[in-house]
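Only one protein chain is missing; all other protein chains are in place.
Chain lettering (A and B) follows the sequence in which the chains are written, and residue indices restart at 1 in each chain.
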C-alpha cells in the first residue's frame, strides 16, 4: 500500500513537471540557427536531398559510428549471455518439419525482402529511409526464415564477416575523408553530382549502404542467437 | 499538432513508468519501459514540428533555395532515429538478461529475487 502510494506520488510530481513544460511551451515560428544552417547549406555541403540522412551520415557521422558500435556491443552481449543459456539434455522434442507451403513461400519472399532492404538503403540520400531501416528489413528476412523453420541455423561466420567487413570499410572511408577532404567522414571524397540522382551526394550512399549491411548483420545475429537457445 | 504530440508523449512516459514501477513480472516491466521509450521519442519529434511546413526532403517542388522557409527542424528527427535504434538494442539486452535470470532462478517475479534486497 505504501509502495503504491509512493509510486503515485512520484508520478504526480513528474506529471506536474511535464504539465509545466507542456503549458509553458511556445512553438517557434522560424527555424533556430542550427536548423536554418542545415536547411540552407546541406545541398551545397553534401549534395543530399534528404537532410536527415545528411545529418546522420555526414554532419554527425561520428555519432553514427558510435551508434553502430553500441549496437554491435549489444548484439555481442546478447550472444554471450544466451550462449550458455542453451541447456544440455532436456526434453528434446522432435520439431514438426515446416510444410511445403512455408518452405516455398519463404524461399519466394526472402529475395524480395532483401531487394527491398537494399533499395531502401541505397536510396537513403534521396528518399525517406536509409541504413537503419534497410538493415532492419534485411534482418526481417532472417526472421522470416526463422519463423518458417525454427530449426534453421545460420552461418555465424558469414554474419560475422559481413558485419566486421562493413564496419572496417566504414571507418576506412571516414579516414579517407580525413586525408582527401575536410575531415573524418567527410563525404566529398567523391564528386557531389547533381541533386536527386542515385550517384550523387559523394560518399553518402556508400557509407549508408555499409551501415545498412552492418545493422542488418547485427540484428540478424541477435535473432539467430535468440533462436539458438531453443534446442540443446 | 505539437501540443497533441507533446501531451501524448508525456502521458505515455507516465503510463510506462507506472507500469515499470508497479508490475512484479520482469517481462511486463520491460514492456512498460518500451512504452515509455516510445513516449520520449514522440516528445522529441513533436518539439521539432512547425505548423504548416514540409518534411526535410528536397525535390523538384521544394528547391534548396526555399528550404529554410518551408521545412521543419531536421535535427530532432536525426536524434530520434538514433534513439529508436539504440532503444531496440537496450531492449534486447534487458530481455537477454531476463531470460538468463529465468534459467538460473526459474522465476521472473522480482519479489522472489531477494539476494540484492536491503
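As a convention for this text, a residue touches a chain if its C-beta (ideal position, glycine included) is under 8 Å from a C-beta of that chain, and two chains touch if they have at least 3 such contacts.
By definition in this document, contacts and distances are computed from a predicted model.
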Checklist entry - What name does the UniProt record list for the absent chain among "Holin-X, holin superfamily III", "Ribose ABC transporter ATP-binding protein", "MrpA C-terminal/MbhD domain-containing protein" or "Glycine cleavage system H protein"? => result "MrpA C-terminal/MbhD domain-containing protein"
Checklist entry - Just one of B:64, B:84 or B:110 touches the chain that is missing; which is it? => result B:84
Next on the checklist: List every residue of chain A that touches the chain not included in the displayed model.
Outcome noted: 50, 52-53, 90, 120, 128-130, 132-133, 136-137, 139-140, 143, 219, 222-223, 226-227, 229-230
Next on the checklist: By the contact criterion defined above, which parts of chain B meet the unshown chain? Give residue numbers in ascending order.
Outcome noted: 1, 4-5, 7-8, 11-12, 15-16, 18-20, 22-25, 27-28, 30-32, 34-35, 37-38, 41-42, 45-46, 48-49, 52-55, 57, 72, 77, 80-81, 84-85, 87-88, 91-92, 95-96, 98-99, 102, 108
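In this text, only the chains that are shown with their structure count from here on.
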Item to check | chain A and chain B: spacing of chain centres that average the CA atoms, whole Å | outcome: 15
Item to check | For the chain B and chain A complex, residues of the former touching the latter | outcome: 2-3, 6-7, 10, 13-14, 17-18, 21-22, 49-51, 55-60, 64, 67-68, 71, 73-75, 77-78, 81-82, 84-86, 89-90, 92-93, 96-97, 99-100, 103
Next on the checklist: Help me check something: in the complex, which residues belonging to chain A touch chain B?
Outcome noted: 4, 7, 10-11, 14-15, 18-19, 21-22, 25, 27-29, 31-32, 34-36, 38-40, 42-44, 49-52, 55-56, 60, 63-64, 67, 70-71, 74-75, 77-78, 81-82, 85, 87, 127-128, 132, 195-196, 215, 222, 226, 229
